[in-house]
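Only a single protein chain was left out; the remaining protein chains are all shown in position.
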Amino acid sequence: MDISIDIDIETLIYGIALAGVAVNAAAGVLEAGRKPFDLFGMVVVALAAALGGGSLRDVLLDRTVFWIADQSYLIAAIVAGLATFALVRVVRLPARLFLIPDAIGLALFTVSGTQAALAMEAPWLVAVLMGVITGVFGGIVRDVLCNEVPLVFSSELYATASFLGALLLVGLVAWGVSAGWAALAAGTLVLLVRLLALRLRWRLPVFIARP
Amino acid sequence: MDISIDIDIETLIYGIALAGVAVNAAAGVLEAGRKPFDLFGMVVVALAAALGGGSLRDVLLDRTVFWIADQSYLIAAIVAGLATFALVRVVRLPARLFLIPDAIGLALFTVSGTQAALAMEAPWLVAVLMGVITGVFGGIVRDVLCNEVPLVFSSELYATASFLGALLLVGLVAWGVSAGWAALAAGTLVLLVRLLALRLRWRLPVFIARP
Partner (left out) sequence: MDISIDIDIETLIYGIALAGVAVNAAAGVLEAGRKPFDLFGMVVVALAAALGGGSLRDVLLDRTVFWIADQSYLIAAIVAGLATFALVRVVRLPARLFLIPDAIGLALFTVSGTQAALAMEAPWLVAVLMGVITGVFGGIVRDVLCNEVPLVFSSELYATASFLGALLLVGLVAWGVSAGWAALAAGTLVLLVRLLALRLRWRLPVFIARP
């Protein structure tokens, strides 16, 4: 049996990135739902949450912004945002329901962000940071727009999981592992660390505020 | 009588864009006036409100940022910000006074943002979003800098008016209508929807916060 994950790697990454965008848009609507925003405000927060990280990555790397190059991402974010808005008015979704898709989104964004930077031959530390930015920046913008302290700054190993995954990806690629397997390993690591941290309430040490 | 609106269309758009920048700067100062900012903080908020939307549009589209290409916008924003600051210390301006110029600014920014994206052959949905971003992002940055929940997320059809106008503009241009008439129609639509919404207190449905 010849497992050649590389053949469809681009299709896979594409589908995964679309799914990540949709999940982040849905999470944006849930977060915005705590504020008295109207439908449009909600869609804007959903778009910022879903596209913010990748946009910042592309602007910093001076690439064509991904959702301008390909409208599908924009459509995925809008549809997911509207669908969540409609759904939440009918069914009451527990906030925890979204933690798993959100963790998947984090894994996908981290991998795609790191890969994009590596493809442009960015230095390794920059590539890692781009992975983290792509993974967490959307959530930061979402919280800033909702006038909240960004959740990712105190959440259970959120950015840390992204950081570890990006680091693993850069390491594996430098080591000669094929892009597909490296992405799979890195994404799995992000997912595992985040889900374990959620279950076991792992947190990084929190800075003690000065009195 | 030969009405040829196209002849001076560039001059018209230029004047309109300058006026929009000035109005947004003034609105920024009024908003910042509720916070204990000094003169300079106020000018920064005015600049962010006036230039933020267009800057984000240009950075995303990878165009030269409009106020770097042409300093007039920067000067218009600074002068309008300072003049408002001086004026408000002498006369007491009712906040509602600014709703009409602000609606005009929204119309102008929406049209110029959509046109800029169309000129770069962006896909239609991206062009619409660029119109909305140019129209509303300055106000979002203004409110974030003032540590407030962005007003546009719950205001009377603010972003919605921008969205409808951008959509009309893209549709008319695709339909073969000349740029000048399309811009006029779209701008008028934004203005009408926003002013009617203000007068009749139209709002989009607001998401019900979960208990």
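Each chain gets a letter, A and B, in the order it is written, and its residues are counted from 1.
The working rule: contacts are C-beta pairs under 8 Å (C-beta built on N, C-alpha and C of every residue); 3 or more make two chains touch, one makes a residue touch a chain.
What you are looking at is a predicted structure, and each value in this text was computed from that prediction instead of being measured.
**Student:** From the list B:19, B:100, B:120 or B:144, which touches the chain that is not on show?
**Tutor:** B:144
**Student:** When the complex is taken as a whole, what residues of chain B touch the one chain not shown?
**Tutor:** 29, 32-42, 44-45, 47, 55, 59, 62, 64-65, 67-68, 71, 74-75, 85, 88-89, 92, 144-147
**Student:** In the full complex, which bits of chain A touch the chain not displayed? Write them out.
**Tutor:** 59-62, 122-123, 125-126, 129, 136, 140, 144, 147-150, 152-154, 158-160, 163, 203-210
Heads up, the rule we're going with is that only the chains that are shown with their structure count from here on.
**Student:** Can you compute the centre-to-centre distance for chain A and chain B, using the mean CA position of each chain? Integer Å is fine.
**Tutor:** 30
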